[in-house]
Every structure is written in structure tokens, then in C-alpha cells.
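Heads up, one of the protein chains got dropped from this complex, but the rest are sitting where they should.
After this line comes subunit A, so read on.
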Amino acid sequence: MQLIACPWCGPREEVEFSYGGQAHVPYPDSPAELSDEEWAHYVFFRDNTKGRFAERWNHNAGCRRWFNAIRDTTTYRFESVYRLDDPKPVTP
């Protein structure tokens, strides 16, 4: 069982966390102005990255805070975690 480093609580077992999908997918400013296709991309479409992926996580059995993480989808390794108000880290 992996340890995930919550930015607020430190390392905790993965069962305390839930996955929230791709990070940095903001709610559109003016949904009404989007075409059906553009809106569908916001609602239904997400990247399916092999390798480093910016994701949302929620420490829902702990502090209940959301945070972002860079995780490698091939090794499951968390490379970094960061708060929602932090910019997305630049990855090589």
C-alpha cells in the first residue's frame, strides 16, 4: 500500500485518499457560450497520459482537503504534491 504525502498532513496510507481525475481542468468561464462539442470536452474528455500526469487528490479520510499531485502513471510514483493555489510544477 502506497504512502501519499498530503501537503497538509504528511505521508498517509493511500486508503485515506480518493482520486479526483486530471488537475488543471477549470470550470469554463462562460459555459453558455460554448458549443455542445466544447462543453462535452469539459464534461467528458480527459487526458489519458502515460507517464507524468497532474492529478487531483482528496485526503477524504483525513483532513478532507483537495490537493494536486504529479504522479507517474506507469510506476504509480508520486513525484510531487502541491496545494491547489500553487502553480503546476515544471516537469522535465
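To be clear about the criterion, a contact is a pair of C-beta atoms (placed from the backbone, for glycine too) under 8 Å apart; a residue touches a chain by one contact, two chains touch by 3 or more; residues count from 1.
Keep in mind that, in the parts below, contacts and distances are computed from a predicted model.
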As a check of understanding, state which of "FAD-dependent oxidoreductase", "Oligopeptide transport system ATP-binding protein", "Sarcosine oxidase subunit alpha" or "Multisubunit sodium/proton antiporter MrpB subunit" is the UniProt name of the chain not shown. "Sarcosine oxidase subunit alpha"
Since one chain isn't shown, list which residues of subunit A touch it in the complete complex. 1-3, 20, 26-27, 30-32, 34, 36, 39-40, 42-44, 56, 58, 60, 64-66, 76, 84-85
